[in-house]
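One chain of protein is taken out of this complex; the other chains stay put.
The chains carry the letters A, B, C and D, assigned in the order they are written, with residues numbered from 1 in each.
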Amino acid sequence: MRRSRPAVLVARRLLAVPVVLLALSTAVFLAMRLLPGSPATALSAGGGQTLTAAELSANQARVSQALGLDQPILTQYLRFLGDLVRLDLGSSFYGSNSVLGLLAGALPATIELTLLAMAIAVLLGVVSGVVAALRKGTWIDASARTVATVSFSLPWFALGVLGVVVFGVWLRWLPVIGRLPNALDYHPTTNFVLLDAILQDRPELVLPWLRYLILPATTLALSMAGFITRIVRASVLEVLGDDFVRTARMKGLAEGAVVRRHVLRNSWLPIVTVLGLQFGSLLGGSVITETVFSYPGVGSLLVKGVLQRDYPVVQGAALAIALLFTLVNVAVDLFYLVLDPRLRKG
Amino acid sequence: MTDPVLEVRGLRVEFDLPGGRLPAVAGVDLTLRRGEILALVGESGSGKSALSMSLVGLNRGPRTHISGEVSFGGRNLVEAPESELRLVRGKDITVVFQDALAALNPLHRAGAQVAEMIRTHRDVSRAAAWDRSVALLGEVGIASPRENAKAYPHQLSGGMRQRVMIAMGLANDPAVLIADEPTTALDVTIQAQVLGVLERLRADHGTSIILITHDLGVVAEVADRVAVMYAGAIVEQGTREEVLFAPQHPYTMGLLASVPPVDGPIAARLPAIPGSPLTGIDRPAGCAFAPRCAFAHDACAERPALTRRFGGPGHLDACVLDEPARAAARPEGSRS
Amino acid sequence: AAENKDAAGQPTGAAGGTLTLGIDATSAVIDPAFYTSLGDWMAVDCICRGLTFISFETNEPTPDLAESWKVSEDGLTYTFALRKGVTFHDGTTLTSADVLASLGRQFDPKDKTLPKGATRPLASLGANVAALTAVDEGTVKLVLKKPDRTVLARLSDIGGRIISKAALTKYGADIGKNLVGTGPFKYSAATAGQSITLESFAGFRLGKPPIDRLVLRQVQDPSTIVSSLLSGDLSATQFTPYSAVGQMKQDDSVTVQNTPLGFDAIMMIDARRIPEVKVRKAINLAIDRAAIVAQAFFGVAAEPVGYAIPPSQNGHDTALADLSTHDVATAKRLLQEAGAVGREVRLMAASDTWHPKAAQIIAQNLTDIGLKVKTDSVDPSTYFSRLVDKSDEFHELMIWERNSYIPDPDNMVGSMANPAGLYGSVLSGMDTLDGADTLAKELFEAKNLPDGPERTGAYSKIQRRWAEDYMVLSMLAYSTNLVVSNAKVKGMNVKALSNHRCFMERAGV
Amino acid sequence: MSEPAVLGRRWRARAFARSWPAAIPWLVLAALVLVALAGPLLVSADPVRQTNQTLLPIGTPGHLLGTDDLGRDELARLVYGARPLLSVAFLATAVAAVFGTGIGLVAGFAGGRTEGAVMRFVDFALAFPSILLVILVVAAAGPGTVSLVSAIGVSLAPGLARLARALSAREAARDYVVAARLGGTRAPRVMVREILPNIAGPMLAQVVMTLSVAAGYAAGLSYLGLGIQPPTPDWGYMVQAGQEFLFSAPRLVVLPAALTLVLVVACNFAGDDLRDGLV
Partner (left out) sequence: MTVPLIRAEGLRVEYPGRSGGKVRALRDVDLDIFEGETLGLVGESGCGKSTLGRALLRVLEPAAGRIEFLGLDITRLRGRAFRRIRADLQMVFQDPFGSLNPRRRVADIVAEPLLRARGATRAEAAAVAGDLLDLVGLGGEAGLRRPGEFSGGQRQRIGIARALASSPQFVVADEPVSALDVSIQAQVVNLLSDLVRDRGLTMLFISHDLGVVRHIADRVAVMYLGEIIEIAARDDFFAAPLHPYSQALLSSVPALRAGGRRERIVLEGDLPDPANPPGGCLFSTRCRDVVERCRTSRPELREIGPGRSVRCHLVKEADS
């Protein structure tokens, strides 16, 4: 791999963000408009009214006009871009909720979910990956690898449904829908519950929040953990074969110190890259998981938007997901700088 | 200069490979004396590294079988448990590896890597260890050691990295320094610098050095004694003068002859040893060099011991040829 | 259960607590003039009440905000006397101005309080309104152009709900986020895609509801609905998948409510694509409705013995049972006569709830009589658009349903048999068939007859002609939205809930 | 996608399935493919024929695995249901392999601007949860084998392109490629004859893993109702349809779900095995 200077690297990454987002929103814009079914039709017929055909088409025409859907696609697209430049994501066709407002509510929920999932996955994955690598060739290694491969293959929908049935219905240990119990009367400030618990001095929020979060987060985390196990194992094995590990042993360091000081820290580099990339698949998984758990994040916003043909919401949610992903990867690049002096200006 | 620091008897190192067991070191006897530079020469795969790593158990593992005796300070290191060996490694016996860029941890500062070596074996403060490591870097000839101690390995040049490795090797004033091809990756101009450092060390600290190399020129420059390895065994051993300028073994002779010099007469053709070195699992029962030796005969079917034959008192070889045959084997270009 | 009807209010359930209902979706915009989801309209139900009220426990419009009304001889003028001393959630008192503002915005497409894209469900009534005036503070007069006996019923529907004029003035088109009515619950908070939270209103006309809080929570995945009912995360929902009925019945922690069969499961046949009435009849005769009831609805349904009017409504007439029989032999014969054996027919259905299963059964039935069937299952949001697109390639046989939002035969037959209506023209192309136009006149007359045998007879006549002459609508079953509630929940109006109406003023947890 | 593990070394396949545990996934895959190809010859029951003998339990004579809610033979449905999933997964993987390898090969070989542009695009494609785009595309184009295969295939191609680019850039820097150019071999031939065989091993391992992702997507899409249309049996759709009977007849979910899982897991283990076989 060719290495560039870090500042250049990060700058290039950041400069690419708008390009990526533009391309993405164009793709989503087009895909949405290619979908059969029009939001105007759904809105026009709303609520099981007794309509004549003439009334329906009149409604359709009026609604289309109100939503700007009667314009040619190019005009719609240019207007969409113009709004985008002004950071105006428009508002939902269904009611005039501003998309930014919807995202402000949903994004923190998704970030909480994915971060916790990531944390669980990293913990499980790193521990089992390191142990498997250090015990390479033993039954511990073999079983860790098998479990990892199986868990890595589990489809999210199956896992989610299973979790709901087992923990929510059979055992009744955990709540299965939503984000917080209604009785708590939560009025978000930042919509990050943990942060709000501190800001609003409401420690009683934390436990219920965790109880609601743990099942969807674990669902997401499990398949990711399998993946991380594999990566970590491979990475640690690779580092274990590196010459400087032999140097560390030559120094007379105890094995524990060798692993801690030399192996693990060096193994992080490839792991972190992969984690950044995997965050994308985690976001994809959150779309499904949020739907299964009726969890109010960007994923369920997006799915609902697609189902209702609510173009502005879909575009906004897709942008948010892509932005989140890109930023995480920029963060990974920055993290790299911290971790790897070879990338710093030398 | 005569008391032995390290004595190796019947050392065997074998690796389990998919096809069987590879005898990388097939029964080696060797003595390292105080303050001497002993050069271990041989071609790639002849077992030089395997031999030296096994001295301090650095290549121990489930697929490695080490047997024989390495006596150091009254103990047999081959049998010593890992916990005991750890105390020897880095303190009494240290190793300088060939590829310094790979052998240094890319994420740690040069000075910190030297300091870690110190703190592993001595109870000193972080700051003291750092100061000492700066001093050591100065000692091995790194310019402005205070700044360069803060550099990461990738920021140093090849020669400087190799010196960091050497400084690390010296950190605890070891009795034995094993330098595994410390200059092979370096240019001749830089190689000259590093060899200078090694020589000075020996002079200043009285460290015994095992210098592993396949460059006979390097041997000629710095070694006191030389052991020539072929296919896991030592085929000739003696002082530098004896081995380089009065070689007894046909392999040593061939090797010496095949190196074109930078001065003296130019041969029309280089005298070459036919065939190629043994590296596989299958080894002949007798002399390993016999298949390439123009003078091999029936007696070579048995493995010759390494003993004194026609050389000086300490000049040993493992060849059954008689004196005239050896004389005939000596190629024209050979300097004697 | 003994249910409290006392206006003074002795709640039967324990006081306090939160009731959580599962809903299909919410966009957090709660406005009678703007349809976004069934769930949002359930919130309108709770917040706003209209001049009249139909509880679905009976089908008669009863006085609500109008204490009484007078209808003129010619059936054109309705004079409503408003109830006195009814307070809105914002503290204002109900007057005729509120009524004029609330209904007026539905009639006038240019009204400033309408959100973008509002469809005004009362608009079609508005087309028939000559004048809406306030006689005085407490009296409102509505003058129609043509008589319409269903006005009282339609005013009880969502579109007719009364909003505080003060609030309308204050919030304008944002009223959907600040709805103020006179209902038992007042708006508290709503988050799009998540939930709507309502607080009980102490000043409710019939007394403070027993529960403190009503939460309408969006739950979309069928298996999540089932599991959250079982886990108690949901108190009740009418969106329970039919397939869960057996399991729910076995579980003591939940109650499967026995609700009236109020919706029609139907299959529209496009006469433009299948022009021979014999073929359309053969298709109708081929359908094994018993299998659909058992396998698509898991028994939560009945065979459609009264054609399009379900048993829960006035006008249900079992004499029409022969219009929905299963007769394979005749079907085959008709097909043969029409020379249509082996013809390919296309069938489409939405991909949710009972639709795909019914489609598979019908496909099998039609195969059995000698047709070749191609099916397409379509995601629900696309489905409606394809239904109203008469050029769609699968626009031959379409599985669909109709809920009785207003329990009047006009709401079912009146809308579906009207050749100019959506069903009659766009969906089935019945308007292209000879003599169909006269159905409109017959429907108008039947609509304006007083309830009773005569009206029933009129509707039966219309339906027989509709089915026998045209057969563009094949009835599949009567069913209901399956209401399941937590065993602790008492006092809900489950009949209303099964029709997506949400009257929770007597519910307790 | 643990590129690091593959990238570091040069590959030589020591063959695959070198031990009996390693042979299991291959046997399983072979068995599944066999069932998909020849299964219909083995079962006599009609997988779409509805009867009124609904929800018969496992072990009923004549219906080894019972019947489903519409009285159709479950064994027959499972056997026939293998084909849509496998064919979509295999075809989509083939599409992804051809495009991904092709694009990556050219990018890695050409280097410079071409490479930069291609990789920018690939990064962009990877920057978005692909399952979502697949859902959008399939929803827009309508379900069907062609749209499924192309949507899944195209969405999986970038991942393979990345690996192919990295591998081929590494190979392109090797001297044998320079030698081929010096010998007058033209670029396309160099790519196909010199580089491709040298990246084929790691690519193949990744392709087998990709097969598992494709199978997961295909099953997921038909689970969402965007796959093969009923009544044609299909495992993903069977899971979704059977979910209604999770409590009363769990086999209707468990059997197709387990088979899907077995397929996906087998692909992953097989890919692992291939990768381990590279030296």
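Just a few scattered comments:
What we mean here is this: a contact is a pair of C-beta atoms (placed from the backbone, for glycine too) under 8 Å apart; a residue touches a chain by one contact, two chains touch by 3 or more.
All of these numbers come straight from a predicted model, not from anything done at the bench.
The missing chain, though absent from the display, is touched by one residue of B:Thr31, B:Thr64 or B:Ser258; that residue is B:Ser258. Within the complete assembly, B:Ala192 is the residue of B:Leu101, B:Val124, B:Ala192 or B:Ile281 that touches the hidden chain.
In the full complex, chain D touches the hidden chain at residues 10, 12, 174-176, 178-186, 189, 193-194, 197-198.
Seen across the whole complex, the unshown chain contacts chain B at 43-44, 143, 157-160, 187-193, 195-196, 214-218, 220-221, 241, 244-245, 254-256, 258-263, 266-267, 269-274, 276-277, 335.
What we mean here is this: only the chains that are shown with their structure count from here on.
We define each chain's centre as the mean of its Cα atoms; on that basis chain A and chain D are separated by 24 Å.
Separation between the centroids of chain A and chain C, computed from CA atoms only, is 39 Å.
Residue positions 139, 243, 246 of chain D each touch two or more of the other chains. Contact of a single residue of chain C with at least two other chains is seen at positions 223, 379, 382.
Only residues 56, 58, 62, 86-91, 94-95, 97, 99, 102-107, 109, 113, 116-117, 120-121, 151-152, 154-155, 165, 168 of chain B touch chain A when the two sit together in their complex.
Residues 18, 20, 25, 27-29, 31, 34-38, 40-41, 109, 115-117, 119, 121, 123-124, 158-159, 173-174, 176-177, 189, 191-195, 197, 213, 215, 217-221, 223-224, 226-228, 230-234, 379-386, 388, 402-403, 405, 410-411, 414-415, 418, 420-422, 425-426 of chain C are the ones that touch chain A when the two sit in their complex.
On the chain D side of its complex with chain C, the touching residues are 48-50, 52, 54, 69-70, 139, 225-226, 229-231, 241, 243-248.
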